[in-house]
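Note that one protein chain is taken out, while the other chains of the complex remain in position.
For clarity, chains are labelled A, B and C in written order, and residue numbers in each chain start from 1.
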Amino acid sequence: MFYREAGQFKATYAEDNRIFTIRQDRIGFALILAAAFVLLPLIATHYIFEAILIPFLIFSLAAIGLNILTGYAGQVSLGTGAFMAVGAFGAYNLMLRIDGMPILLAFILAGLCAAAVGIVFGLPSLRIRGFYLAASTLATQFFIIWCVTKIPWITNHSASGVINAQKIEILGFAFDTPVTKYIFVLVIVSVMALLAKNLVRSNIGRSWMAIRDMDMAAEVIGIRPMYAKLTAFAVSSFYCGVAGALFAFAYLGSVEPEAFLLDLSFRILFMVIIGGLGSILGSFFGAAFIVLLPVFLSISVSFIESEVGHTLPSGIGSSIELMVFGALIIFFLIVEPQGLARLWQIGKEKLRLWPFPH
Amino acid sequence: MSEYAPHDTFPNLLLHHARVRPRHPAVREKDLGIWQTWTWSEVAEEIAALAGGLAKLGFKRGDNLAIVGDNRPRLYWSMCAAQILGGVPVPMYQDAVTQELIFVLQDAEIKFAVVEDQEQVDKLIEARASCPLLSQILYDDPRGLRHYDEPFLHSIDEVQEAGRGHLREHPDFIAQEIAAGKGSDIAIMLYTSGTTGKPKGVCMTHAALLAAARGSCGFDRLDADEEVLSYLPMAWVGDNLFSYAQAMVAGFTVNCPESGDTVMTDLREIGPTFYFAPPRIFENLLTQVMIRMEDASALKRRVFSYFMEVARRCGAEILDGKPVRLADRLLYALGNFLIYGPLRNVLGMSRVRIAYTAGAAIGPDLFRFYRSIGINLKQLYGSTETCAYVCLQKDREIRLDTVGAPAPGVEVKIAANGEVLVKSAAMFEGYYKRPDATAETIDQDGYFHTGDAGYFDPDGQLKIIDRAKDVGQLANGALYAPNYIENKLKFFQYIREAVAFGNGRDQVCAFVNIDMGAVGNWAERRNIPYSGYTDLAQKPEVYELVRECIEQANAELAQDPMLADSQVRRFLILHKELDPDDDELTRTRKVRRGFVADKYRVLIDALYSERRSQFIETQVKFEDGRSGVVSAELAICDARSFAPQAAKQAA
Amino acid sequence: MRPTGEVILDLRNISLAFGGVKALTDISFDVREHEIRAIIGPNGAGKSSMLNVINGVYRPQQGEIVFRGEHRRNMNTYQAAKSGIARTFQNIALFRGMTVLDNIMTGRNLKMHCNLLQQALYWGAAQREELEHRRIVEEVIDFLEIQYIRKTPVGRLPYGLQKRVELGRALAAEPSILLLDEPMAGMNTEEKQDMCRFILDVNDEFGTTIVLIEHDMGVVMDISDRVVVLDYGRKIGDGAPADIRNSQDVIDAYLGVAH
Partner (left out) sequence: MDAQFFFEVLLGGLLSGVMYSLVALGYVLIYKASGVFNFAQGSMVFFAALTTVGIHDMGVSLWLAVPLTMIVMIALGLAIEKFVLRPLVAQPEITLFMATIGLAFFVEGLAQAIWGAAVHPLELGIEDVPIQSVMDSTGIAISQFDLVAAGIAAALVTALAIFFSKTRIGRALRAVADDHQAALSVGIPLQQIWGIVWAVAGFVALVAGLLWGARNGVEFSLTFLALKALPVLILGGFTSIPGAIVGGLIIGASEKLAEVYIGPHVGGGVEGWFPYLLALLFLLVRPEGLFGERIIRRI
């Protein structure tokens, strides 16, 4: 309906190769960016920043990381939480032990640490696939969290294992209010999402997808499976590492190893499944869905309670949340295995074909 | 920039644009996935190189250059290259069989030919046996030609390279050649499709073509930023005026589609601002729209038909700027956002400022449909000899059943027998080597006999009713205009072709060809099984459907006092589609009435007898050249006619 | 047809077995530059296994491969691809998650050298490289006349077109040797004619040596220079199509004379 594609021809390959080839898409994207960078900072309340926007962005970044590994390269991983932990504690220690360390450099180095760990624990993927690989990433998850809790140096000998992330400060300007923290996270996530989009649409992205779809054929045309799989692990872990650092510094403030348990890996895996495997945009959809769902549930539960009159037993809220989570995963896998991203794409195609049927 | 450069020949205009707007895109072609673009300066260099190459091969002033192939930049460039050297380009229909090519090659004494690809090269090689003069053939697309080592065969690239060498040796060769050219030289020769006897070569001078092009550009205020998609045969005068002459005058961009079957997607990609097509294409488009909408969801269909009703009510009036109720205007605006805008976009016509239809009469409903959804469609009447247009419809003064008032600088009068006579600066010079035929059509005081019958209605707009020679009289002396009746029947989406008979008889009967797509879809919706065209054509339900259409047409005919008597009384549906390959239609799909009348004599007699059905067996030529036989028992059916009302005010 | 050059690939006494199953026993034949070399034989004769030995997917137990003068025990897939051997598979091995254009672009991966960071930034070197290779892929698409399905996901294409896209992916690597595993299986006559035309054009225009597995004897006789005949993992015939056609062993193999 909104699309006016007539006349948007491509005279050079560069034009045909852009992320958004249709002008209406570019306008739409610009509006979203404007809303994110300008509108929200003006109108959103502290609660919305702290409880919804910042976690949504951080989880999107982690979801992009996992999507690169599982969605694009086809390597199932349950170790996302661990890589985030490496990023969080890595950044903390870098800031702690090297004074004057700029925060952004700390995040990048923490990301690189996570990438290195990712490569080491990605080595089994060269020989095993499917469940077995998922099991080996479980080993990663347990082993790293065990290290973080057991090695006092990492948590700076804190008795309870809790660490307080340093303040975020760049060139003297402190990012400590919800709005500034939100902007800080938004900039990082936007830049890294763009880099991810560039990766998946260039040669390395195609190599990942080739390995995912038919690794035998990929090998025969000259794609080295080791290089492809390990880069996927490295890039994915880098993204999870930075997301972990943001998780500690910009979201929780103080964090402990128990924040990065297997449950977090599952949550991010759900985001990638519901959002859409093999789609950067899907990662954002998935993150938004999983972040907003509990909020929506609690509102509807309190609404039902006010209707029905008496309050439901206390623990009911969390168990309903679990049931809804589980049911939604199954629902999406049945109705649309490619998740919300596919539904979005179908919707766009329908609008482009309007008024004709899809 | 409404005034245009005053140069007198096309090569001069080429140099003008190369100088005035060197980096403005002149030509684009969809190739290798993107639209390859050439600016005016690049086009001038390419054409100069080609001209140099042709001269090196011995192309001299006054020679004719045959051009055969789809719309390709390099074929348009060879036109201009020939004109630079004082030669005359002769574009021909790319889907013509070798026999048809041979006639023109001999008639125009062709020595040089520029063709598109292997398919055309093979035809010309086959034709060389009977055209000894044909000594040089240049080809554009080398695919498949690697092993052709004939001496007379050259790729255009080689010729251009040789040409660039030639120009280095004679730097002012091109300037001299262009200077030698003048406005009165013949700029192009187009062979009419010859509904009447053998095709004749219509010669048009630079001056005539430029006068026509400047007239139409000025009339519609075309400027250098227009985008035009050129996909119609280069041998049709319309393509030459709209894609070549007007581009040279206004300096806008001509876009060549990737191939014949990607025209629709290329149309949508380019989104032309100036669009022209014969009525048949507009008809097919409308049928496609209706068929696809039938598959849409119920809600979408309801919204679509509701707003189509709104458009039918006030769309055309809004486009003409006439006063419309505010409520309707708001509704139409909403409709524009919901339905008409997207519909124009999906058809690729969002950016169309002006659309012309020409070459045959367009049905009023079809005409109204496009105008009502905001496409500024205008009808054009003219012929090859009058350089495509005689009358033009002014924006805001569009009448559905007339072709508009005579264009500026064109005098039109009606002869005694109702034939339309035209005199203008844009008229053709004469028929090539056929002074006799020229004298026949241009009388002493310089009027060209168009061969069409028509009359001026009260407010000075010309109304064309039929071919002059086809106009006859019924037994009771009433006017009988077969084309007018046939067009009325063809305006229904289910009828693709119709042939009326009645000259000198007491009542009018007709053959009908159903539209396989529309009727097929209609039948599937009512799950009527059918195996093929012949089987579907004989279905009683289909006869019922066609009968309703004919009776509706009869009702409209009854309102026009002059034509009330020629309502169709009896009809039959032909068992095969009339086809140019069987010589039943011309290349531009006009019915060859005489030929059809002889071939189906037995059916005509059956129509005028009391028979309820008639067996028929005919030779058919299939696509791959094999010929076979199609036969069927054709039912004959009566159609209700209406008493002629008093001269009711036309709708 | 382009004149055939000297031997570039010589397979000597190749034997291959999976556990107890003997796929190939003591097979030797050579392939000359610019030649169209056909491998024929009844089903299960070991044709596909032979192809898999040539491009390193299987490692023969005995025998030696002399490729461009280098003596090797076996090929490895990466080396094979790097030194210009490309192939298509018997049952299509396309990447179902990608469009036709992306599938053929993967054929270019050995020729693209930007590192990870450049590709992430995309602006500059990586983009230039991407567009340059896109142009070469477009020529392959134009050559195979599949422009109209350029942006369609491969999974949605009919069988014949998928075969053509797979050929496109192999051609995109600009191979010197092209291994075709029954490129015309399951095609109607018109599609077969197109595929033959493409194979002949590739051999003629780029001089690519072609090793072709094919059942349709008409095709084999028309387009191949020399033919190897395999039966039950043994070589029972090698030479020009004409003499192969009337060699008794070949006829027995096809008509199923008892062994």
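Note that a residue touches a chain if its C-beta (ideal position, glycine included) is under 8 Å from a C-beta of that chain, and two chains touch if they have at least 3 such contacts.
Since we're looking at a predicted model, the values are computed, not measured.
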Write down which of A:I22, A:L138, A:V162 or A:L343 is the residue touching the left-out chain. A:L138
Consider the whole complex, including the chain that is not shown, and state which of A:T45, A:S254 or A:S319 touches that chain. A:S319
Check each of A:A6, A:L57, A:V76 or A:M95 against the chain that is not shown and name the one that touches it. A:V76
Touching the left-out chain: which of C:F89, C:Y122 or C:F198? C:F89
Chain A residues that touch the omitted chain in the full complex: 76, 124, 127-128, 130-132, 134-136, 138-139, 142-143, 146, 149-150, 216-217, 262, 266, 269-270, 273, 313, 315-316, 318-330, 333-334, 337
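In this section, only the chains that are shown with their structure count from here on.
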Select, from A-B and A-C, the pair of chains that is joined by more C-beta pairs in contact. A-C
Could you state the distance in Å from the CA-based centre of chain B to that of chain C? 49
In whole angstrom, what separates the CA-based centres of chain A and chain B? 58
When the C-alpha atoms of chain A and chain C are each averaged to a single point, how far apart are the two points in Å? 41
Interface hub residues of chain B, defined as touching at least two other chains: 33
What residues in chain A touch two or more of the other chains? 12-13, 16
Could you pull out which chain C residues touch chain B in their complex? 134-135, 138-139, 141-142, 147-148, 150, 204-205
Which chain B residues qualify as touching chain C in the complex? 31-33, 146, 258, 261-262
For the chain B and chain A complex, residues of the former touching the latter: 25, 28, 30, 33-37, 227, 255, 268-271, 292-293, 295-297, 300, 303-304, 337-339, 341-346, 348-351
